[in-house]
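My questions all concern the structure below.
What you see is the complex with one protein chain gone and the rest in place.
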């Protein structure tokens, strides 16, 4: 169950409102690297959590914190959109500074649809999509999904920080950058606690490696033709990272044949010309 | 540039066609854990690759291999859908075993839309979505996205392997499981080569930590009230995983105030009752 | 800012696990009538709220409560999916009762993607979509969106209640039905407080009716030809519901002409045959 | 069955073509507040209509009228995009006024994809989505969905009206604003005819309130901690709006316990570390 | 402008209601091969039509007819869903024949969301998507899009016809099949009228072929390695179909080099290891 206190986790100030920056901030709300995604991802992982109870608690703790980050960013969007409202716009129509911004690089739906508020969309105006909420039921796979989210998220926050010279916005982003640093460390700490590279991999570690094809599980396969691949490195020779095999470097070659599908099923209504001899007459019988 | 030889990377046989398993296999083609995603993800990362050339080559090598995996799975779907075509269905209409399957757990679009072929959709019939193709321009963030994809992918393959007792399908999946093992190791090997946990984190390592808020970058924040959080572990005390800080365990508290947005902009056409005193009269002037 | 206590708002028990009912419950989580939508809708409305502070508080109160409803339903999904786990499935492959359910009416992604947990999708497996989160910046429009959500939501809950005879599930749903009753009343109470039908309508009440075309603002227009429309009722005569006009019943007729677009712009590369005489020669000059 | 006469319901003139305004108008065509949505929503409600025949007729009447509104807006988009075609653009390449607009705030797909015509997308270029078409089978729930659509729709139209000073466009919008006024009244009139607040609520009125949990159906639940919620109003005391209960104001508290899911099912391939003692050995047996 | 008469274009009878067939029929309503797509596609093409007026009229004629086809199919869905309503379901809960169907192969949202009515979704429950509505502004390209739609549409109708033995449904489908035959012919007739293969191609015929690279415009390029491609046919030698070139058969080979992107821009926050020597020091300056 959840509660709120109505206050912001960290101060949100906008010195110089900027509808175009509001559009960019939406990526951190409703984008695939954004806070809605991590909030829901950690909460769904918590709600579906099977195994030691501390992980459920930890996921709830952080998922709930992320909700406060959406709140901060939504507030930042609203404040950036207030830029044009200091004076009454008698001449808001085309030609006014405000509408120029809306019609230029800003998101027109920030006025048309939300009346100067944040929306559940990304910086292109594409809606948040539930498919981004990853919870596999395998805790190690989930932790990597979480590290990924915080890595892309901190990269996004850094780019936003660089894109503005508004002191309030830079201060807010320096807080969010710090939280992303912590959360990268946090999910990595779980992976360490669960056994690190050798203990966790290959994920899922409950699938017996005896049942995977052992001729292909530590081979780097190069599909390059005509010239030598430059793709040599840690992954092409030596002990595998999970400690369970030896890397090799192989040239790609087919172990299967050209596939040969059967004739079209008459119920699928392919063209006559696709039918092989035998079936053609049967089809003829049906269609006559 | 790309080439093909028309053969399968590994043999694809179906002993006992099963339209319901065909539906499940679609998750490995067009699902968020599927081969379309990893194929396009590695190729886009290659095409956008800036930095040492060997990473571009490696990404092209593996992205191109994944194309062959889509090919194998698409063939497997087509063969599983041929189950009902061994005999001419004079009575294909409702009531026949084939249509019962299509109408039951199978995907009706496998007959209605594709005429018994694979589609670019997942196991629920939801289309592949380009938003899943992650390429951030930051190679460490991308490698985590790739480990994540291969972890969820191998988990999916294991579940599919468990869900069938068809020998041909189990053999194909044991090959794909092996490739997922390799690819988890491969992307982890890049991360090791790039400096491991301390060298890479916090990602992006080009953003100066001096510019993030140092009061909040290694603190686990618990939002739990009423009772003690069980969320204690590697992440709540001791040296941080990236070696650059000390973990602490803090109770959540607000550092910001209740946000206070300005009055609605008249151009946004809020209700009169939302307007504050001052603006109300201005609005009145407009609407009169 | 937000907090949690890890407990459920109301008890969630499943007497007889049922993966097919788990699939149906997803509609109440990630569907357009579901709890993710209302939770995010109320919170975004709160964060964007301009006007009297009590409405922000109320929206935060209820948005936060809805988060607890997602938690309850996610728990219910997970418990319904545990149905097959009472005994170890040595024979989980095709043919076992469990897999038959998964392959029949259940959602295969509940095993393939989430490992028996809830997902951010609806009963068809279609992901939650951020476009459903309505916050217009106009509080009356928003209240109607909220009444709508709770009306469709309570209808959904009633249908789910009817579809199960599991006592635990019926009990949980009777709680959610009660909350939907309250929330319908709550948003209607705001509308009453804001002035009721005459005070609020036409929404937005800040747009001057003098500027709308007064020949068409209280006319029911019937597009029916050949026979008399049966569409007579409260809306076709008498005082309008907002008290500002008189309803009339009119037959549809065009007040505009056939539209006449200009010739295609050469930069649009229409076919030659679409070009009118004058432009054709100009195009010719370009393409020669 | 449907017919057309090729004329516009109301005149559409554009005095000063403006590709950026064309982009904004798309919100009224393919956006969630737009005419495609209401057109299809009313028609699907009509086609699924069970109950008194007059409602089917009314929905068909208005759904068909909305088709004419899409037609008007599509014409307006096409005319706004013709702005640059008054003279032959020898220099249409980068640097020309037209391409500057396309590359600036206009929708590039208005030239690239549609060749200067309207599309089934919103102002951000996001495609119309069928999930927005609401028809619940419950006429009262549907009427609220319709009032909501017309409220958001009229708010959108007002914002568009404010955003342009083109006389033709303002005239067209003043017509559409008038129709939205009528349609708000129309759906409210149906609700009045069906019994008003007391007769309709709680929706659905066929679900017996005896079966909802009577301890929670008229309680405002505040999730606010630390300070007093300001959320007091018509909804927190007094008779409920539906006349069937008394509002109370309660502080949130959990009535359920911490949820406790079972151990992971081995077929789900969680990590070993998630398994509880008992199951672990069973898993071991499987994977050895 | 549009009108209706409330009658069906052709009779819709269901002898034996079948919720599973209702699910399949949804493909013909909201699927990519369905009637919503063609209806909106023809209407948008009409509204955007520039060039001879008869094409606008024709597109309006047929787009309006397609609206009547959605109406027929929506009616068919509703009637197929009434199957279980002949008797009052005292025992509608799990276990009853009706709910078994809903929970098996039927679409659960047909009861949960629409209360036994049609929805704007396809046979998998995926919502209609506005991106499918093709109108390019080039009439020949549009006619091919229309032939495509009617070809996939008639194939779908044939498969539905085969999948049912309900006499009423077969009769309705034989009408829709006939209309698809006409519409295939109709769009082909326009292409003939516009100049046939030689007159229309390459589309757009207003782009001067002098400006396309003449070394590559009639060459079949085979990317097959290792063995001879079997892809020989009408397209690999002889006069081209558009009469403007000679087909050749070429082996693929690259005419470009390996691409070489510049170093990462510091503002993009790649990892340090991606930076080349020169930039690294600059970055260092920034981050120190």
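Per-chain residue numbering starts at 1, and chain names A, B, C, D and E are given in the order in which the chains are listed.
What we mean here is this: a contact is a pair of C-beta atoms (placed from the backbone, for glycine too) under 8 Å apart; a residue touches a chain by one contact, two chains touch by 3 or more.
Please read all numbers here as calculations on a predicted model, not as lab measurements.
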The complex has one chain that is not drawn here; which of the drawn chains does it touch? A, B, C, D, E
Going by the contact rule already stated, which one of B:25, B:38, B:118 or B:157 would touch the omitted chain in the full complex? B:118
So one chain is hidden, and I want to know which residue out of B:64, B:107 or B:185 touches that hidden chain in the complete assembly. B:64
Cross-chain touch to the chain not pictured, restricted to C:159, C:183, C:234 or C:272, is C:159
In terms of residues, what is the contact footprint of the unshown chain on subunit E? 3, 5-12, 32-33, 53-54, 56-58, 60-62, 64-65, 72, 75, 78-79, 82, 84-85, 88-89, 92, 98, 111, 115-116, 126, 129, 131-132, 134, 136-138, 140-141, 144-145, 147-148, 151-152, 154-155, 158, 161, 171, 174-175, 177-182, 184-186, 188-190, 192-193, 197, 201-204, 206-207, 209, 211-225, 229-235, 240-242, 245, 247, 252, 254-259, 261-270, 282
In the complete complex, which positions of subunit B touch the hidden chain? 1-9, 30, 36, 40, 43-44, 47-48, 56-57, 60-61, 64-65, 67-68, 70-71, 74-75, 78, 113-121, 127-131, 133, 135-138
It is residues of subunit D that touch the chain not shown, namely 1-6, 47-52, 92-95, 99, 102-105, 107-109, 111-113, 115, 121, 124-127, 137-140, 194-195, 200, 203-208
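Everything that follows uses one rule, which is that only the chains that are shown with their structure count from here on.
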Other chains in touch with both subunit A and subunit C: B, D, E
Identify the chains in contact with subunit B as well as subunit E, in label order. A, C, D
Rotational angle, Cα trace of subunit B fitted to subunit C, multiple of 5°: 120
Would you mind pulling out the distance in Å between where the CA atoms of subunit C average out and where those of subunit E do? 26
Length of the line joining the C-alpha centres of subunit C and subunit D, rounded to whole Å: 7
Distance-wise, how many Å sit between the C-alpha centres of subunit A and subunit E, to the nearest whole number? 28
Two or more other chains are touched by the subunit D residues 3, 5-9, 32-33, 56-57, 60-61, 64-65, 75, 78, 115-116, 126, 129, 131, 136-138, 155, 158-159, 162-163, 223-225, 252, 254, 256, 259, 261-264, 266-270
